[in-house]
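This is the structure I have questions about; it appears just below.
The other protein chains are all here in position, but one chain of the complex has been omitted.
As written, the chains take the letters A and B, and residue 1 is the first residue of each chain.
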Amino acid sequence: MDILVSGLLLAGTYALMALGLNLQYGVARIMNLANGEMLVLGALAAFWLYINAQVSPLLTVVMVGPIAFIGNWLIYRFLLVPLVKRSKNQGQLEVDSILATFGMSFFIVGIMVSIEGGFFAYKYLSETISILGSTSSLNRLAAFLLAVVIGGSLYLWLNRTRTGVAVRAVSVSTEAAGLVGIDVPKMSALAFALGGAVTSMGGSLISTFYTLDASVGVIFTMKALIIVIMGGVGDVRGTIVAAIILGIVETAVATLVDPGLTLASAYFIFLLILLFRPQGLFGRRTA
Amino acid sequence: MKRRTNLKLAAAAALALALPQVALAEDTLKLGIVAHKTGPLAGGEKVTQTPNVQLWIHEVNERGGLNVGGTQMKVELVEYDDKTNPGEHIKAANRLINQDNVHFIVAPYGTGFNIAAAPIYGKSGYPMVAVSAITDKVDELAERFPNLFFTLGTTTAFVEAVRDILVEQRDAGNIGNKVAMVNVADAFGIELADVARQAFTDAGFELVYDKSYPLGTPDLSPVMKGAKASAADAFIAWSYPPDSFGLAEQAIIEDLDVSIYYSAVATSFPAFFGAYGSKIDNVLGAGGTNVDDPKIAAYRQAHEEVTGATPDFWASANTYAALEVLGQAIEGAGTLDRNTVTQYIKDNSFDTIMGTLDFENNFSEKFWTVGQWQDGVFRGVKGVNVDGAVDVRLKDGWK
Partner (left out) sequence: MSRSGFKELAIAACLAILAGFVPLVFNNYWLSISVTAMMYIALCTSWVMFSGPTHYISLASGAFFGIGGYLVATGMSDYQMSFWLMAGISALVATILAGLIGAATLRLSGVYFVIFTLGLAEMIRNLVSWVQNNFLGSRGLYVLTDFTEAHIYWMLLVLAAAAYFLGWYINRSRLGFALRIIGNDETVARHVGINTATAKIVLFMTTGFFGALVGAVIAPRYSYIEPNQVFSPELSFMVVIMALLGGAGRLWGPIVGVIPFTLVWEYVSLQFPNQTTMFIGLIFLLIVFVLPNGIVGRLEQVAVKIRQGGH
């Protein structure tokens, strides 16, 4: 029971890290290596506002959403669209977006260091709670609930609304979507901005139980990449399932075998899944 | 000759008064530092190293600079960022030496970086009074790098102090002999755990839980649940900054019932208390200081006034003291010749905020090993050749 509860709560955290990247990579075709920095930026906002103005991180989450949306929309519009336009194929765009977003990640780290070079150490909602007889904390539950809300509404939005279906169409094929009259650049920008907003909001909440600093973004980027690829690019369900698998496996290994092997086993599962399903759990065969 | 120097001094003083921003090149002592401004060690550097360098330079310049053989020299800092990357560090160290021609350097933050930089600085005779470098190989390293000095202690000393506390508490009948031990699976964590495994077992303790966790573990709750289930009397964690916080958080959530709770690096950070407040009262950690010592108290006050930050309760004072050693050695030797200054450090003792420091075989045997949060202050409870250790209190809940 402990494993299930802790594992699911951890899965919620993982989903928050990866859902945004899935939108950005799946729809806008941008392999965003600054994903982790976006997350830490959200965390920094929560920390800074809490320490300096006693703003509740929950309120920050709400504020960070729209700001990150606009910020990421601007990044896409002015920084990435020129790259998308000039690339002749997906490979070229991948190379360019790796270089550009890698540069962006350095840039954001630099900015964050000039705001706060030390640890973002604060605690919020760290009261103990008991879920089905297993102890955990309120902030982790909050993160889990936010993940459920975001994951659920993304899923509904992508499947039940006109815009959502258009976004999904773009993720399947930009060319075909363009042919049926979908405004591909607009949908891509929307997806990229939305992805950034989700990641930053997640970061604000995650900062209530992780002690972060300006330079840790790369850890989150890697985790998010692993989860997105494991679940399959462009499918929200895949990301959620992958997050749950990793959360449960890590907790189970830590509890039953050895905490020293948690991360190794998570990567092992990832490799195993790719060996048997080279397109990820829910991925489409391309060629 | 002497009068000329005095005249020059007076002129310099007049100039300095007239144009406080402009210092004459030959009257400036260039002090170099390669810092981790970004990367994994940036958080630790920012707490322990950066503000103390700032403070020391401020204090020295406030009183007119260092007196080097009759010339008052203001200290000017030349700094670079290595992104916590050893390759970049070596490059930047060479830049300080060959391009900036700095007169002296501040030893880097972190054991690995000190050892990587030692041959580079050593080649040009730079003395390195290292602080954040803890190793059991002091003798071998001192022989190899005669310019490298250690001031913060050895791995074994840190482990033995914890063992001594455990033994004392067991003898007093306060705890049994079951110990839960965890460590971060990285260089220093592995080294400490390795030494401790032997030391604890030899002292008759039973390690009922002995696990490592990887660097960057996202969720430490299984670790704490496992430790709790082991029903240990004492919990010892050889941990790094982010996970010292994470473990305390989980201990609070799980309401870990132990009488001795110890976590290593960063427990002494003011932010640790800032985050958890009274809940972490009576938590033990690596380091410690004696805030009642007037010298330390004055230092802490100056630190807050000049840098706006609270110093940590461990290596901050040592870092400042190491800079005092360097400064006094330069003044004492009366020259900028680095080999002479290095020899001066070996041959003399120094009056610092940590008391009198001297080096035997490049090692200063005066340091705190274990401290404890007691009513919002992290006080030293164990140390080597230090005064003012207070009694260990037992952990009683996480309220």
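The criterion applied here is as follows: a residue touches a chain if its C-beta (ideal position, glycine included) is under 8 Å from a C-beta of that chain, and two chains touch if they have at least 3 such contacts.
Remember, it's a predicted structure, so these values are computed and weren't measured experimentally.
Q: Would you mind spotting which of B:Ser212, B:Ser239, B:Thr289 or B:Thr342 touches the chain that isn't drawn?
A: Touching the chain that is not displayed is residue B:Ser212.
Q: Among B:Gly112, B:Gly125, B:Pro270 or B:Gly388, choose the residue that contacts the chain missing from this document, as touch is defined above.
A: Checking each option in B:Gly112, B:Gly125, B:Pro270 or B:Gly388, the one touching the absent chain turns out to be B:Gly112.
Q: Of B:Pro86, B:Gly355 or B:Gly388, which sits in contact with the chain we cannot see?
A: Spelled out, the listed residue whose C-beta touches the missing chain is B:Pro86.
Q: Quick one: say which of B:Asp186, B:Glu206, B:Glu304 or B:Glu331 touches the chain that got left out.
A: Residue touching the absent chain, from the options given: B:Asp186.
Q: For review purposes, identify every residue of subunit B that touches the missing chain, sorted by number.
A: Here the touching residues of subunit B are 37-38, 78-81, 83, 85-88, 90-95, 97-99, 111-112, 115-116, 118-120, 123, 135-137, 140, 144, 155, 183, 185-187, 190-191, 193-195, 197, 212, 214-215.
Q: For subunit A, enumerate the residues touching the unshown chain of the complex.
A: 25, 31, 33, 79, 82-83, 86, 90-91, 94-96, 98-100, 102-111, 113-114, 218, 222, 225-226, 229, 233, 258, 260-261, 263-264, 267-268, 270-271, 274-275, 278-280, 283, 286-287
Here, only the chains that are shown with their structure count from here on.
Q: Using mean CA coordinates as chain centres, what's the gap between subunit A and subunit B in Å?
A: Centre-to-centre distance between subunit A and subunit B: 37 Å.
Q: For the complex, which residues does subunit A have touching subunit B?
A: By the definition above, subunit A touches subunit B via 2-3, 6, 9-10, 13-14, 109-110, 113, 117-119, 121-123, 126, 128, 135-137, 209-216, 219, 223, 250-251, 254-255, 258-260, 262-264.
Q: Of all residues in subunit B, which touch subunit A in the complex?
A: Residue positions touching the partner: 37-40, 42-43, 46-47, 50, 84, 182, 185, 211-214, 216-223, 225-226, 241-242, 245-246, 249, 252-255, 269, 271-272, 274-276.
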